[in-house]
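A single protein chain has been omitted; all remaining protein chains appear in their positions.
Here is chain A:
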Amino acid sequence: MTNSDINRLKDKAFHIFGIFCTFIGLVVLAIFLFDIVVEGVGRINWDFLTSLPSRRASRAGILTAWVGTLWILVLTTLIAFPLGVSAGVYLEEYAKKSRINNFLEINIANLAGVPSIIYGLLGLEIFVRQMRLGGSLLAGALTLSLLILPIIIVTTREAIKAVPRSIRDGSYALGASKWQTVWNQVLPASFGGILTGIILALSRAVGEAAPLIVIGALAYVPFTPSSPLDEFTVLPIQIFNWTSRPQEEFLTNAAAAIIILLIITFMLNGIAVYLRNRQQKKIKW
């Protein structure tokens, strides 16, 4: 066997190993999805989506839960989007290499690793008690915004970094100010990446139960919220509540609610991919 044969063999071996590694994750996901769909899909119908929670599993629905989840998503986006993108732009375009900025960067990276329940405790003290928002949608959205801010900041920076230096130089050469360059060139060019980051961050927020339970999100809410100051529940809390019940039928309900939550998450991811592709087509350098 020649040396190049051995190398080819190694290449082949790694190729197969790579496929194997990729499939382990997918197989686990597939088993999980299959199990959930088999158990829950028969339970999903119009009544399930439009009914209030109930002690009778067959009459219980998730209306208040999914409406609460959508409210939380919209409010969290409105809060986290401008804050996160602005912070990312500042760190990437304006901040000079200094101790303070280094310190900021390290801490933002650290924040991304803080367990979500800690954000819940922070939210409970600051938003619920100090700011007197109570267990409202607004308090929940603010807490989740804190939770996903580090993710948005990091992805925004990555997206901005990917914009070629020459675009900025060209803009400056034409006499544009820094702000004009960022607003008219850098942001539009990186927007696909930024959006992807935001939507992936929201997909994380939409599955959180722990921080929201801490700030006082409820399990039984017989009315849909009509303002950001209303009390609320979300799908993950409803799922958590149902999975811990002794009756088998509630587990079926939980599986059905998980399917709805997955559909919401997949829809978000789909929107992210769509927007990114559209964006990429528009950029012509």
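Keep in mind that, in the parts below, a residue touches a chain if its C-beta (ideal position, glycine included) is under 8 Å from a C-beta of that chain, and two chains touch if they have at least 3 such contacts; residues count from 1.
Following the convention adopted for this analysis, contacts and distances are computed from a predicted model.
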| item | value |
| --- | --- |
| Protein name, per the UniProt record, of whichever chain is missing from view ("Ferredoxin family protein", "Phosphate-binding protein", "Tryptophan synthase alpha chain" or "ABC-type quaternary amine transporter") | "Phosphate-binding protein" |
| Which of A:8, A:55 or A:178 contacts the chain that the document leaves out | A:55 |
| Contact partner of the left-out chain, one of A:108, A:133 or A:217 | A:217 |
| Touch list for chain A against the chain that is not drawn | 50, 52-55, 63-64, 67, 70-71, 73-74, 77, 134-135, 183-185, 187-189, 191, 195, 213-214, 216-226, 231, 237, 241, 243-248, 251, 271, 275, 279, 282-285 |
